[in-house]
Structure formats: structure tokens, C-alpha cells
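What you see is the complex with one protein chain gone and the rest in place.
Note that the chains take the letters A, B and C in the order they are written out, and that residue 1 is the start of every chain.
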Amino acid sequence: MLRIAIDKIDSLFDAIAEKQTLYIPVDREDGAAEYKKYESGMKMSNSLNTLRSAKDFFFPQTENLVEFKMEGKQIEVKDIREESEDFVIFGVRACDARSFSILDKVYLVDPVDSFYKNRRDHGVVVSMACTRPAETCFCSAFGIDPTAPEGDVSCWNDGSYIYFEANTEKGKAFVDSISSLLEDGDASSLENVKAETKRILSLLPLSNLSTDSFGGDKLNEYFNSEKWAELSESCIGCGTCTFVCPTCQCYDIKDFNTGNGIKRFRCWDSCMYSDFTKMAHGNPRISQLERFRQRFMHKLVYFPANNNGEFGCVGCGRCLSKCPISMNIVKVMKALEVK
Amino acid sequence: MNANDTLIPHIGVVTDIRIDTPDVKTFRVNAINADGTVGGKVFEHMPGQCAMLSIPGVGEAMFSITSSPTNKEFMEFSIKKCGCLTNWLHAMDVGQQITIRGPYGNAFPVETELKGKDLLFIAGGIGLAPLRSVINYVRDNRANYGDVQIVYGSRSMDDLVDYKEIIDEWMTDDGIEVNLTIDREQEGWDGHVGFVPNYVKELNPSLNKTVLICGPPIMIKFTLNGLKELGFTETQVYTTMELRMKCGVGKCGRCNIGNKYVCKDGPVFRFDELGELPDEY
Amino acid sequence: MQEAMINKAKQLLADGTVNRVIGWKKGEFVYDITPAIFETAEELDADFVYNEFTAANVSKYLVKESKKEGKILAFLKPCDTYSLNQLTKEHRVNRDNIYVVGIPGGPKLDAEKIKAKGITGITGIKNENYTLKIETVYGEQTMPFYEAISDKCASCKSKKHVTYDELIGEDGDVLESNRFDMVEKLENMTAQERYDFWRAELSKCIRCNACRNVCPACTCEKCVFDNPESGVENKAASNSFEENMFHIIRAFHVAGRCTDCGECSRVCPQNIPLHLLNRKFIKDINSLYGEYQAGEDTTTKAPLNAYTTDDCEASIVHERGVE
Partner (left out) sequence: MQVNDNKEFQPLIVAFCCNWCSYAGADLSGTNRLNYPTNVKIIRVPCSCRVNPMFILRAFQRGADGVILCGCHPGDCHYTSGNYFTRRRMTLLFSMLDFLGIERDRTRVEWVSAAEGAKFAATMNEFTEAVKKLGPNRRLEDLRCKKQ
């Protein structure tokens, strides 16, 4: 298997960054990790995951869609789309790598979202297998193996080397482009690393979380559950869970008058916000109960109903550690679950 | 980046504005052709489909296309004044350009399930707007459909949308029965007075009719109950829905009822389909 | 403590003084605790928890809860009582419908601080003589208790309950806190340094509105940031101006009403020190218009609702401190 010694990883990053934009997870001062554009000298973070998910690369928090010039009764439409540059995201964890395929099921189905597709076409996802899962991890519940992450290229770290395996054409081309820096080497040590990670996974508090009682066919059963009132009573209606979530994909489209034209942009939106469904004549989701229910029903029931049973959650655990009142999808699943 | 994106709109020109009622205007929209002339339609559609209209800087919203696809000259939108964007639209003059994108959503199954059937249209207030497209489509393809009955009610005589077209065209057509009603007695009105649901029950339409219904949610609810009492089944009744929309293509995530998106899987639903969905609209 | 609280709650439920209890409910781990309402003794026994991680301020929930039928029992930490008093002053809660049991406060711990040390896979946390023994799936780890104290408790302003119907334990005193130290440190930087500091912090903002929604002083029926007509709607492009704008206005709207409970910084998913903006206003108010602690009582006028004819001029800003 192709590999590179960990102490030479900087030279690899330098080589990649020479050709295209490279993003790696780096540690912030407050201890949290975030993706940063690589510049020589940056150290890759060792933490399990970034605070914000990797969806930003393909579905940024805000992006301009189109511009209008208004003159009298005339409107001029300006298509401001540009071809995205090639870029590489290094060190994506298995959960985030899976989240892209979930976003694809929304944005790449007909009619294709050209803004998203453009970035997707130009981005190479290099994933990294997990070795130190946290107590908030529950990706296994959604059939994700953190020791075998998806992505264009998968990587493993055995403590002294990083191993590469291309999964797609795009990934192959990427590995070829850096092959002069890689060496062929024995990968047998990885088996131990994977086995140890799997042992840890089985010890995690959420390792027994099951999705068996959820799915597209449980619509009315869960929608009408009495548990929602209790579960949602302390929800403060902020958008934290949706904004840190790698699979939340809802957006709003808004116009901004710059004084010399109108910029139409889209930005992340949250079903937890009171104005999400508000219309001129009223709001079909009048209280936080309905909004709270929408989010979890979407992940656990509606999304699987429309996508052959695949759930809209990847178990990354971000909402578990970030929710201001610590209400999250695990608590919801455990409360609703039909034993 | 040549690919067309559904979020990037076309320009339409408002070539005629008709005042229907004190708070409803009908706007005629034409395309701007490659040679700069104004005429024709921005795109083709089927009856029941919708379009996103917008004034940049004011807002964008989904409106059902009121004109029939058989009209090759222009598209029409009947719009009630009720919010920020519609207020703006009501204040504009002929010649104003607007942005338009679509068509979105499914349509009434005029070429499949409705073909050859006797049709009963039930509309309340501005609810006539989406049905007008179907009614005119049926009138223009008269041979394909059986008897047509239209029950239309509004608050008052002045609030009947498209009153002139109803009187001059629909009522004079053969094989079309039009029943109008208004909520309260009014001078100059010698027709029926009463709410739509009750009127439908009084009329006692024959059970072989397929029903298309649109109006305020409360009217739909009571009319549906009335129809069921008369013996109609849910599979015979179609309606068209509306929720807040932003993208129009099932991606922005807000117009869902259960796992169905009104903009993509709707807006036209048969009542048995709606029955399977949670009651959140 | 938890035992005493559960017994008190059961007793008050049993004698009909209250029909509900607002407190904290245990979660999946030791630290993910959710504010919750309990109605029966069984629920209390099963889920009620009070420990080092029950940092959430429950007083904002009382805005809604106190309007319901019957009295509600609220366990309030000293800092929470300031929030409740402020809400009472602004007529946002019906104080008659609330039975306050004052409980000793912190220091509370912040799980994020433990995780920031690289400790992960946490299955249990015990405090032994101010050393945290943390059980993890990777073996036991230890860290000093004080290093895990949440920011809001590290600069505690008061251990005194300003309102209560009953106390468990003894009441404390207003403390000499160091809460303005960081504000002062920033004030002594150059404008460029301050600008760089805040740009680095505020550019992290993801506009989730958690700071606003959790804030006990933010109780407007309709927030200006939720009003599409205001031109400052919360769903804005994430650019530097909108970030500055949001945080200035958010802090300004609670200036003179903020009790410095520290919830805004606690809930920020991006760990932005938002409390510094609030404290800057508090510090300015103290120094320019006289010492004022919001929530200390229910009668005095808020500093921005009052004036004296010999207030300082705005030019004072130009005359003091570092350029």
C-alpha cells in the first residue's frame, strides 16, 4: 500500500498546495479544530473532528446566486457563477465523508443544483480513518465504519505512517499526482490499529444505539407521538444543531440591496427558526414542538422514506456536544423508540 | 458553467393588469424574445403548475399559473394582495419587468385520470386561480371531457374573481354549468347566497364526478366532509396546496408535509394521498 | 444536595404549594444535562439531577411557565436569581406563580474544557479533593478541578440570592470578582489590536442565534433580528459587517439589563467570548453613571431608561484610554 512517513507529511502538504488549494484541519487557540487553507508550516490537528462540519466546502453558509440591475421598469439578470477552482480537503472523518453522499441525494438529483455540483466536481475528498472515537460518536448506528472511511481517497494512520488508497477516478488521479512522494510499504500494522479502534467502538456509551425502529414507514406512528411535547419543551429554538450538522441542507434565498444593484444570495436556514415556514397568512408550524419535530422526523423518517431507507444522520456527534440545552437526536431516538 | 440553474430566473414583462376584485389583480406576463420584442410565453406549463415570481429586492414567491396552457399568447397570474411582494405587485404599472422561473410542481392529471370524466370544480375566493387554468384547458379540449360543473363562491359579488369571463364565456358554453354563490345577501345579487360547502350539498352533484377543489383551508375541510357525506370517496377529489417556498425544486426544505414537498411532489394532491401524510398544513 | 432538592420538590408537590418543578434532567453522559419540567415524584426520582454540570440558567423558561395554571417550583442558583429579578422588574414573568428555592451555585464545570485537554471517550467524572478523576474508554485520566471550571463561574460576581421564597443551605455574599479584567486588558490594547482580536473572534460566528435565544434578557415577543422589515434579519450573509452588526446590536439591546449570567458565552458553539461585549457595557455604565447591577432589585430604573442633566458627554470616549 502507498504510504508516507508522518514526519514527512509537511512536504506532502507543500507539494499538494503548490498545485491546488488544500484544506486541512488545524487546532484553534480554544482547542477546537477547524478547516483552514493550508499554508506552509501549518500543523494538522490530531483532534477527532472539526467543530464545523465539512459541508461548508460544497454548501457554504452563504453564497451569491445571481445579481440584478434595476433601472426604471427594466431588470437585468447577471449570472455571476464562476467555475470553482480545484481543491483538496484532507483529513475528513468517515461521518463527514458519508454526509457528502447524503447531500448529493438532495443537490445532485434532478434538477441538479449547479452551484453545489460545480464545487463537488472540483473537490477531492481525502478521508482519514478514526483511531480515537469519542463518547459522542454513534456513526456505527448508521452503518458507517470509521476504520474504512469513504471519499475519493481513504487514509489510515498507524502512528508512524499514513497509508493511501484511492476509491474513485478522481482519487486515483490525485494519488498519482503525489505518488513521487509516496513509497510502497507493508500495511499489515493497520489491521491491529483497526481492530483496536473497533474494540474502542464497542465500549462507547452509544455503541448499542439502534435505528431499527425508525425508517420511512413509521411516518404517522412517530409524527403523532406524545413524546414530542416533552422532548421539545426546553428547546430554545436556536440553529446550533442545524448549523453544525453535516447533513442539514435547508437554505433560504434572500435579496440584498447594495445601493447599486441587488445581490440574491442563499444562506443556511434552520427548521428550528420561527420564520422558517412563515407565510403572509400564517405559519403551519406554530410552536417549537412542530419545528423540533420536523428536524428529527426529517432525519429519521422523511429522508429514509425518499431515499431507500438511508437516514439523514451520520452520527458525528456534533449536536450532542454543541446543543445549548443538550437535547439531541440520540435522546430523541431513545425516547421515541418502540421497544 | 454553462449549465442552466433553476435558481437563476428569466425576465418577464407585465403587459396587462386587470383589476378583478378590490384585492385581486390579474397580471398578463410575456417573454422578451431574442430580438428584443415582447411577446409569447416565458415557458410552457400544464394546468396546476406554478411559477416563482419576484421583484428583486422585494421578495420571491410561488404563484399558480392562472392561464391555460392552450393559451399560446401569454401567461396570466391572479394575485391577491396579502403580503410584502403582492403589495408591490399590486402597485406596479404595465411595462414593469419581473423575474420569473418555473414551471414547478406537478399538474392536475388532465391528460390521464381526468380524461373522459365528468368534472366538478369547487372554488372559494382566490382559490379559483389555479382551477381557472384547468377549466379553460378543458373548454379548449372539450371533446376529451364529460359534463363540467363549476361551483364558485366568494365573500361578496365584488370578490368574485374573473366574473366577466365566467359570465361571458363559461356560462355561455354548452355543457358547462356554473353555480355561483356569495356569503351574504347583497343588493344587485339575485343568485345563491351561502357558504360553498353547504351549497355543494344542496346541489347534490352526481357521484360519478371527479372533483377539483381549491380555496381557503377551512372551506376545503368542510367541503370535503360534505362530499364524503354525499358519498364521494377521497380518490375522486383533487386539491392544490400552498406552503412557504424558496427554491421551488424540493431542496430548500421548508414546504414539506411529511416526506412530500409541495413544490416538487405537489402542489396537486389527491385526498387519499394527503390522508397518508401528517396533518401539518 | 441533589437528594435535598428532590425531597424539597416532592414535599412541595405533595402539599400542593406547586404543581410543577423546573430543574435539570440527566442525559446520556455525565455532562449533557437538559433543563426540564417535572410533574411527579416518580419523574423526579428517575431523572432529576443537580451536579457540577447543571450550569443552564432556567429563569428564562419561567417567562412562559409562569403564565400557565398553578405555581411552579424553580431551583435557582444565585446568578439565576438576578435574571429572575430582572424579568420580574420588566413584568415578563408572573412572580406570584413561581416558588423560588435558592440553591448554592457553582462552580460549574464545562465539559468542553475537559475535552479541549484531549480527554475523550468520557464515561464518568468524579471530583476527588478538587482533582477530577475522569473515566474514559481509553483509561482513567485526571485534571485539576479549577482548570475545568466554566468561564461564567470563574468570574462569579455573587453568591447571594437576590430573590427566593426558601433557601437550601446558607446564603452567600456579593463577591469581589475579577470579571472586568479581560475587558480592561482589551481596553489597554491599541485600536488595531482590539480590532484584530474581535475580528478573529466574531468571524467564527455562525449566526445560530443561540446567544440571543438563551439570554434571559432577550425576551422580546418579536426580535428585531426576526423582522424581515428591519433590514437586519438574522439570516444574513456571513460577512464581517453583518457579524459586527449583529453582536453590537445584540449586546446593546441588553445593555443595562444584562445581569452578566454568562449564558451567551456558555452556549456559543464557536466559543466566542460574547460576555465581554456585555461586560464592556456594564463596566461603562458603572464608571459613567454609577454602580449598577441589573437584577439586584425590582424597582430601580435601568441606566438607559434614566438620565441626569449632568451626564458626561459622548466625547468622553474620545478622551480616555488607548487610541
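Throughout what follows, contacts are C-beta pairs under 8 Å (C-beta built on N, C-alpha and C of every residue); 3 or more make two chains touch, one makes a residue touch a chain.
Treat the numbers as computed from the prediction; the structure is a model and nothing was measured.
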item	value
Displayed chains contacted by the hidden chain, counting the whole assembly	A, C
Hidden partner chain, touching residue among C:5, C:49 or C:277	C:277
Candidates C:101, C:255 or C:268 - the one touching the absent chain	C:255
Option touching the unshown chain, where C:18, C:87, C:237 or C:264 are the choices	C:237
Residues of chain C (touch criterion as defined above) contacting the omitted chain	183, 186-187, 191-199, 224, 230-232, 237, 239-242, 244-245, 248-249, 251-252, 255, 277, 280-281, 284-285, 288-289, 303-304, 307-309, 311-318, 321, 323
Residues of chain A in contact with the chain not shown	256, 258-260, 263
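Keep in mind that, in the parts below, only the chains that are shown with their structure count from here on.
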item	value
Distance between chain centroids, defined by C-alpha means - chain B, chain C (Å)	51
Separation of mean Cα positions, chain B and chain A [Å, integer]	39
Contacts with 2+ other chains: residues of chain C	228
Junction residues of chain A - those touching two or more other chains	252, 269
For the chain B and chain A complex, residues of the former touching the latter	1, 3-11, 56-60, 82-84, 86, 93, 95-99, 242-244, 246-247, 249, 251-256, 258-259, 276-278, 280-281
Touch list for chain A against partner chain B, complex	65-66, 68, 70, 73-75, 77, 79, 81-83, 106-107, 111-115, 117-118, 216, 219-220, 223-224, 249-253, 255, 257, 262, 264, 266, 269, 271, 276-281, 284-285, 290, 294, 297-298, 301-303, 305-306
In the complex with chain A, residue positions of chain C that touch it	27-29, 31-37, 56, 60-61, 111-112, 115-118, 120-123, 136-138, 206-210, 212-214, 226, 228, 233-239, 266-267, 269-271
